[in-house]
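For this depiction, one protein chain was excluded, whereas all remaining protein chains were kept in their positions.
Naming follows writing order (A and B), and every chain is counted from residue 1.
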Amino acid sequence: MKDITLPALALQNLRRKPYRTVVIGLCVAVATGSLFAATIVLRGVQHSLDVGRARLGADLVIVPAGYEISAQEAFITGQPSTFYMPADVKTDIAALPGVQQTSAQVFVETLSNASCCIGEFFLVGFEPDTDFTISPWLATHLDGKGLGPYDIIVGDRILLREGETVIFYGTAFKVVGVLERTGMGIDRTVYVPMEGMRRMIADSAELAEVTLAVAPDEISSLLISVAPAADVLDVAEMIEASLDNARVFTASQLNQAVASQLQGVLGVTFGVTAALWLMSLLTIGLVFSLIVNERQRELGILRAMGARRQAVFRLVMGEAGLLTGLGGLGGLAAAGVLLAGFSRLIQLRLHIPYLLPNWIEIIGASLLLLLLSLLTGALASLPPALASSKMEPYAAIRKGE
Amino acid sequence: MKRISASGMVTAVLGLLIVLTPVVLPVCEGLLELASGKQIPMRCHWTARAEMLFGVIIMALGLMIAFLKSPGERRRLHHQAAILGAVTILTPLFIIPTCDNPDMACNVGTRPALIILGGLVLLAGLLGSRAPKTPPAAEAFA
Partner (left out) sequence: MMSRNNGHKPDITPVISLERVSKLYRQGHEIVHAVNEADLQVFPGDFVSITGRSGSGKTTLLSLIGGLTTPTAGRVGIFGQALESLEDVPLSTLRASRIGFVFQFASLIPTLTALDNVRLPGLFNSAQVDPKDAADLLGWVGLAGKTNSFPSELSGGQQTRTALARALANRPDLLLADEPTGNLDVETEHEILTLLRDLNRQRGMTIVLVTHNPELARHGTRHLIMDNGNLTEVHSEKVLSLG
């Protein structure tokens, strides 16, 4: 037979008023869970941006004027977007001081395929000779073999695996590599060597239903890496000054774009959470004052049985702690399950990049929030617990009659 | 007098939510064109149909649990609800899998919702089938 302990007694007390217990528990659960979800999403976005920017490798990106926003969108969410500018931009920029390397990319209209199993994706032509975005990755993954014009590399979200052949606009390509997941738009990108891309565009008139109208001397974007000694913003300014019909944006502007994307949603979430928390705090304080009042006689009788002041204090605090602790745990579990299930939906609906943060961060956030919910219970029940422990047993028994 | 079973009501509500899932989080709406030119709905359309049917059955089971008096009968129905919960989980995964592209509506919304709801039905069925002895004054949800 189990020993009777204070926590067991506290648990029994919670079961006395199941409705009240469930309502307060839910309140704490929703507050804890939504704060947890908001934290994880925020960290996930940050993590994804870090990984994505590292993958991009570029310090600056030049795109035709008027397309800055859609270009950023394309990088972040893979929302397909096509725009073109003359390729001679490249020669002008390469000559500028502080510019270490430039590499051009060509974006091609996505294929809208009605088939169930191939979704939208982004075709990007890159220059294997100058590229610094995926070439470093290629170097370690291709075992020194060269990249043929029809060898393509695909993002994690493109449902193609290594060795598979796929036809775009009538031209057959072979998948030679699948990139690791970043959570950003890059995951839905197909990288095609520029030579193969140009041939595909040229052949599309004959082989495909749609003719691609991209002139051989047009490019979509120019990626720039800045010399280590140079200041990125100075170089950006210089480039901006030398361009007429093109705009430059920095990699860190991608973060700002995402931040503005998220601001509204996160603001509401944190606001609601704060309100819920305050409500929980007040409700728990009020309810425990009621509980202590209701059970005055009982607590007095416990004292008569030999319970110390401290035992009564611990019983009341324990009940509150148990309630908020269980509520907090439930909230964390629910938020975890919902986040695991719907992270992709959230990402698509909010147009944000997202990659699961590492486990240490997740566990750390959980523990911190659990502590916070326990503290809420402790703080709210402190006054009634103190009052109940200070009460003279005789007065408590008498008043409770 | 035996009160209305809380786990039965929970099961019924979960069943209702399963029925509503494809309405709130719809599956892919596009049509596939066969070589013959005939247009047919995508695979996930049938997943949703099947799950809505399971949802109706789970709802009925939940209501029966809630209002039946015999504990033995209740336990048996709880077990049946648990099995249907498992089927609800397995359907979009293996029995009638949703579409292949993980970014499509059926996979980002409908499927995780069904799996979570199925899991809750399973849990409610398993927990409900072994009701613990509680003091009469503290019986849940009067």
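Going forward, a contact is a pair of C-beta atoms (placed from the backbone, for glycine too) under 8 Å apart; a residue touches a chain by one contact, two chains touch by 3 or more.
In this text, all values refer to a predicted model and were calculated from it rather than measured experimentally.
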- Item | Among A:Lys145, A:Arg308 or A:Lys399, residue touching the chain not depicted | A:Arg308
- Query: Which one touches the absent chain: A:Thr5, A:Thr165 or A:Asn293?
  - Reply: A:Thr5
- Contacts of chain A with the absent chain, listed as residue ranges: 1, 3-6, 9, 12-13, 15-16, 297-298, 300-311, 392-395, 397-398, 401
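Just so it is clear, only the chains that are shown with their structure count from here on.
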- If you average the CA atoms of chain A and of chain B, how many Å lie between those two points? 29
- Taking the complex as given, what residues does chain B use to touch chain A? 25, 28, 30-33, 42-43, 99-104, 107-109, 112-113, 115-116, 119, 134-135, 137-142
- The residues of chain A that touch chain B in their complex are 12, 15-19, 114-119, 157, 159, 188, 337-338, 340-342, 344-345, 348
